[in-house]
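Note that one protein chain is taken out, while the other chains of the complex remain in position.
Right, chain A next:
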Amino acid sequence: MLGINDPGIYLGYLFSILGLIACIVYGILNWNKGRETDIEEIQKDLEWESKDELTKGEI
């Protein structure tokens, strides 16, 4: 295959390319999925902000 005869090598390339395709397909299919809408998560973020206020002023 493309000048490489050893399956030990071309399977390595094949798995690399399949892994790459899997990453691309997954990324495209889920491009807009998983956005955080959980109100509690946003609440938690605000809590963090207020806790972090304590450590401000040191930069």
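Quick note on the criterion: a contact is a pair of C-beta atoms (placed from the backbone, for glycine too) under 8 Å apart; a residue touches a chain by one contact, two chains touch by 3 or more; residues count from 1.
Criterion: contacts and distances are computed from a predicted model.
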Identity of the absent chain, which is to be given by its UniProt protein name, from "ABC transporter permease subunit", "NitT/TauT family transport system ATP-binding protein", "Sodium:solute symporter family protein" or "SigE family RNA polymerase sigma factor": "Sodium:solute symporter family protein"
Touch list for chain A against the chain that is not drawn: 2-6, 8-9, 12-13, 15-17, 19-20, 22-24, 26-28, 30-36, 38, 40-41, 44-45, 48-49, 51-53, 55-56, 58-59
